[in-house]
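Okay, structure first, notes after.
A single protein chain has been omitted from the complex, and every remaining protein chain is retained in its original position.
Labels for the chains are A, B and C, by order of writing; each one numbers its residues from 1.
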C-alpha cells in the first residue's frame, strides 16, 4: 500500500488548483450565475478557459478529447475542480453530464459515441438523465418505474413523466429510462428537441450550481428508432448500476473540494475575527470545529481514494460506493454546517462562498440514494457476509 | 407543578391555529413573498386579517391594543403563529419588532410609547434594532461596540456602521446602540427617515421570512435630541439584556411552530409515499426520524414553557434563556433537517414549505448568540455554582 | 401550567437530599457492596436508616407503610434517592421491587397484599419479576413467551426458563409470567423457596447496583394453586403494561439522580484541576461538556415530570413513557460519558463514584425496552396520528 501520488497526478493537481484560483473563482460573482445555475454564456466562457488550459473533460478517453484519467486520477482532479462550485462546469465534469459521458463510453455504439459523446466531451452540448419519477413512480426504489416504451413497428413510443431531471433545460441529449413491456427496463437516447418531449417547468430548489437546474419532463408519445437503444434491451437497471457507482463517487470528489473551500474560508475567518479578547479560532468552541473539519475532510478523501482504487481494479464497487456516499456526504455536510457556524451571521450571507456551498450541498445527502437507502443496502450485505474489496483483491 | 393549560389559553391556541390554517397558509405562495421577505402590501393584508380576528400584537398590553399575554401565554400563541413563516408577520410578533415593542413597554417614557409603541402595536409601522456591527465591531461580543454618540449641546451625534439590521429596509423606527464616551453604551430612538441614516444595501441571505430582510445601515452624524434616549444614559447593555432573554425565547417559540409544521408535512409524506413495498414511514430508517422529531419537539416545548415561567416570575432568566436557546435551536434544526431527508428530493424544493423552513431556520442557530457563546456562558455559571431557577423559587 | 413544587414536596426533597448525603453516601465504599450488588446485611442497614428517617417505601400507600406519593412526587423523591447508587436500596425503591409493589397495589387481592405487599413495603423481603427468557423466548418482543403454566386439577404447573431476573438471588417472592395454553399470558405469585424453582446461576454483568444481581431461573414443574394467579387469567400482558409505564419512568428518575451526582463530581473536578495554565473547566472543551450536561439533566427532568403528570391524570401513558425512556436514558448516558471524559484517567477508576455510575448505567439503555423498540413504537403511533397527552387532557 502506498499513499503517495505519482508525479503526473501531483502536477495535474497543482495545475487544476491554479486554474480554479485564477480563472474560475473570479467568475463566481458573475451575474450570469442565476437561480437555475450558470447560464449557457457563462458555461461557454468557463469551458473555453478550461480548453485553453488543457483541462477539459479529463475523465474522457483521449480519443474523444479528454485526459483518460482513471477513477483514482478523477479523485484528485475532481476534488480540485469542486473547490469552486463553477469548477466542475468549467472542466466539464459536472453532473449529470460527467456520468452520462462515462456511461456512453462504457455502453454506447461507435455511432452513438460519435453523435453524442464527442460533442459532450467537447463541451458543445449538455445532456440529462431521465430516470426519477413523481409518485407513485421510481424514486429511491427504481423498480417502481412507470414510464413505458412500447414497440411500434421498428420504433419505440415512450410515454411518462420524470422530475428532478438535472440540466433538462438547455440539454441537447436525453438518456431515458423506460420499461419495455415484457422485456424490462431499457435506456434510450433522444434529442431533447424531438417532438413528444415537453419540459413542463423548472423546479425551484435550494441549490443553484447545476447548469439548467432541475426540470419536470413529460414524454408524450416520443417516438425513437431501435438504433436509439443504449446498449441492450432490458438491461436498463444493469446500466444504471454501471453509471451509478462511479457517479456517486464523483459527487463525493466534487463536494469534498467544496467542503475544503468552506473550511479554508472559515479558517481564515477564525484567524482574523476577534471576540472576547482573542482570535475566535483560539476559543476551543471554534478551534474544535476546525479540528473536526480537518478530520472529516481526511476520512472523506481516504474513503474516496480507496473506492476509486476498487473501481480501477475492475470491480462494480456497489458496496464500496454506497459506503463512500454515506461517509462522504455526511462528513462534508458536517464541515459545511460548521463553517456556517464559525462565520456567524456572515455564514448565512453571500459575503463568502460558504452559504452557497451549504445550501447546494444539502441535496447531496439525497441524490444518488439517500443515506437511509445505502445503510439498508450495506446492512443487507453485512448480514449476508459479503466482504467489501480492499482494492485489487482480498478484503479489508 | 401542573402541565395543563388554562381554558383561556386553550381557546386562544385553537383560535390562532385555525387563523393560521385558514388565513395565513393560503398566502404562502403569494408572489409578494420575495427574496427579502414579504413586502409591505402583503404584510398589511396579513395584519388586517389578524386585526379582524382579534389576534394582533397579543404580547402587548391592552392599553396599547394587544392581549397582554404573559411570557407563558406568548409561548402558546407564538408557537401557533410560527406554524407558517408568515404567521408571526400577521400577528405582528415577528423579529425584531416584537422584541422592540417589549423593550419600549419596559423602558420607554409615556411620550415615547405614544410616539412609537402605539403605531408599532397597531402594525402601522415597522422598526429595527441597530446593534450588530461589522468587524472589528460588536458581534457576539457586544463589548466591542464601535458606534459612538457624542454629546453636542443638548443633542447627541451618532456615527458608526451596523449590519445584519433586520427589517431596516422599510422600518420607520430605529433603536440604536451607541457608546457615549465616558458614560457607556446607550440606546437611542430615531426615525429612520432622519438625515444622517443611510441604508447602504440589503444583504443577500439564506432566509426570506423577515419583512425588509437584513440591511447595512450607516450613521453619518445622525443628530438626536436627549429626549431620544431610551431609558437612561449608559444603561444600553442592561437594556439589551432586558430585551434579550425574552427575545431569544420568542424566537424559540416561533421556530418551534415552524418545526412542527415541517414534521407534520413529513409525517403525511411518510404515510403516503411507497418504496420497497410499503409506506416509507414503515421503514425504521424513516420512522425513527419521525420519533426523534417528536422527542425534539417535546423537549423544546417543555424547555420554552419552563423558561417562560421563570420570566413570568420576574427573573431576568439569562441563564435559563441561554439554555433554552441552545436546546431549542439545535433541536428544531435537527427536526427541519430530518424532514428534508424524509421528503427526499422534494425536501429541497418549493413543492412543500419544508425547504423554506430549513433554509430560514439555519440562521436561528446564530442570531441572538450562537450556541458556542451560550455554552461558554452556561459553563461559567456552572463553574461559579449558579443554580438556574425552577420557576418562582427554588432550583431544579 | 406551573413549574413550582408544593411546600410539602420541597420539604421532602430536602429531607431525602440530606439523608442520602449523611446516611447513604458514607456507605458507598462499604465492602459489603459486591459484584452482585449490596448484600443483605448492608441492605438491612440501609433500610433501617431510611425507616428511622421516615423515608421508607415512599411510593406505597400509607395503609401499607409508605408515604403514598403520586407519580409526580415519586419523580422528586426518586431523583434524590438515585443520587447514590445505594439510595434506592435504602428507600426501598429499587428495581424490580418498586415496580412489583406498584403492580401488587394495583392488581393483587387483599390476601395477596397482606402476604406479599406488606413485608415488601417494610423492606423485610425482596422480590423478582420473571419475564425475560433466553432465545428463542421473550425478550424485547414479549409475544415470544415460551414458559407455560398448564392447568392440573385446581393447580397450575409452570415450566420454562428465564434470565436477566434481577434480584432473583435472595428474593422471597417471584412474579412469574407464563402462557396458559388456550387462555393467554398470565402472572403468578410464588415463594422462591417452592420446589420446582431453581436458581441456575448468577450472571456476570457490568452493573453492580441491584441487590441480588441478575439470575438465570428455571421452573421445573413448579406447582402453584389458582389463588396464586395475580389478577385475572390471560391478562398477563395487560398487567405488564400497567407495571411497565411507571416502572420505566422510575428508572428514569433514579438514573437522573445518578447523572446529577456524576455531573456534580465532574464540576468540582473541573473547578480544581489545573492544566495548560488554568482550571480545566475554563477550557471550552471541558466547559461545553458541563453546559451540555446541565441541558441534558434539565430536559430529562422536565420530561419525567411531564410524564408523571400524565400518569397521575389516570392515563396508561405508554406513548409518553416510551418517549421519556428514550429521551432520559440517552441524555443521562451522555452525561455519564462526559463526566468520565472530564475526569480523565480518574473517570475510569473507583477514585470517584463516576466510573460505577457509568458502568451501571449502560444497561439502562436496554432494559424495559431498548431505544430501538421505543422509537419503533413511537413511529407507529405517529403514523397512526396518535397525539400524546399534555397532562389531564388535550395534547401538546
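Quick notes on this structure:
Basically, a residue touches a chain if its C-beta (ideal position, glycine included) is under 8 Å from a C-beta of that chain, and two chains touch if they have at least 3 such contacts.
From a predicted model like this one, the values you see are computed outputs, not experimental measurements.
From the options A:146, A:202, A:267 or A:350, the residue with contact to the chain not on display is A:267.
For the chain left out of this panel, the touching residue among A:15, A:118 or A:282 is A:282. Of the options C:119, C:151, C:234 or C:370, the residue whose C-beta touches the omitted chain is C:370.
Residues touching the missing chain, restricted to subunit B, are 283-285, 288 (touch as defined at the top).
Residues touching the missing chain, restricted to subunit A, are 1-5, 10, 72, 267, 270-271, 279, 281-282, 284, 286-288, 290-292, 294-295, 298-299, 301-303, 305-306, 309-310, 323, 326-327, 372, 374-376, 378-380, 382-383, 388, 390-394, 396 (touch as defined at the top). Within the complete assembly, residues 132, 135-136, 139-141, 144, 163-164, 203-207, 214, 272-276, 283, 285-286, 340-341, 344-345, 347-351, 355, 358-359, 362-363, 365-367, 370-372, 375-376 of subunit C touch the chain that is not shown.
Simple rule for what comes next: only the chains that are shown with their structure count from here on.
Two chains share more touching C-beta pairs than any other pair, namely B-C. Counting every residue number used by either copy at the subunit A-subunit B contact, over half are found in both chains. Separation between the centroids of subunit A and subunit C, computed from CA atoms only, is 52 Å.
Distance from the subunit B centre to the subunit C centre is 41 Å, each centre being the mean of its Cα atoms.
Averaging C-alpha coordinates per chain places the centre of subunit A 38 Å away from that of subunit B. Looking at subunit C, one finds that residues 284, 288 touch two or more other chains.
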